[in-house]
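The complex is shown incomplete by one protein chain, all other protein chains being positioned as in the whole.
Right, chain A next:
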Amino acid sequence: MAISLQKGGNVNLSKEAPSLKKLVIGLGWDPRATDGAAFDIDGSAFMLKADGKVRSDSDFVFYNNVKSTDGSVSHGGDNTSGVGEGDDEKILIDLSLVPSEIDRIAVGVTIHEADARRQNFGMVGKAYIRCLDANGNKEIARYDLSEDSSTETAMIFGEIYRAGAEWKFKAVGQGFAGGLGPLARSFGIST
């Protein structure tokens, strides 16, 4: 069963799900029912070295760079309105393909043009981000963005990191000012 994580809590993925090979980061929200700019939530992944920085810009996987060069992290495609059943966006992480020099993978969630559109997670209906085992779609961790991060526009959801030969997941749940650009720069992306 899914482990309910508190902010900062972590789970040993290799122990909880010994057969775990692929992780799915799922992102979902309700499309906007009221009039005005659509809600567009984006998920992104940063493949980081031990120093907390990317090797190059291609380690930043998001809607404009949907696959890392090694193929370990891929983005399922951009949903710009939340229309559709189930997870509206997915990022797939194949742990077996992650190069050894990558120490951890940070997962971020942002609202596209949040400032210009004056939006935050709380304005979006039923917004969440979650982490699942691709095999059987078992949920490992989840944040209710609408409820728990209602005034945020960008957040570091969690980190998948190496602990020796094992993989762990840490629920970070930390708001981040400024959106995707500043978030990416903080990981050493040169945009």
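Definition applied: a contact is a pair of C-beta atoms (placed from the backbone, for glycine too) under 8 Å apart; a residue touches a chain by one contact, two chains touch by 3 or more; residues count from 1.
Simple rule for what comes next: contacts and distances are computed from a predicted model.
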Note to self: Can you match the unshown chain of the complex to its UniProt protein name from these: "Galactose/methyl galactoside import ATP-binding protein MglA", "ATP synthase subunit a", "Glycerol kinase" or "VWA domain-containing protein"?
What the structure shows: "VWA domain-containing protein"
Notebook entry, point to check: Which residue among A:Leu48, A:Met123 or A:Ala141 touches the omitted chain?
Noted result: A:Met123
Check: For chain A, which residues lie in contact with the unshown chain of the complex?
Finding: 32-36, 118-124, 147, 150-151
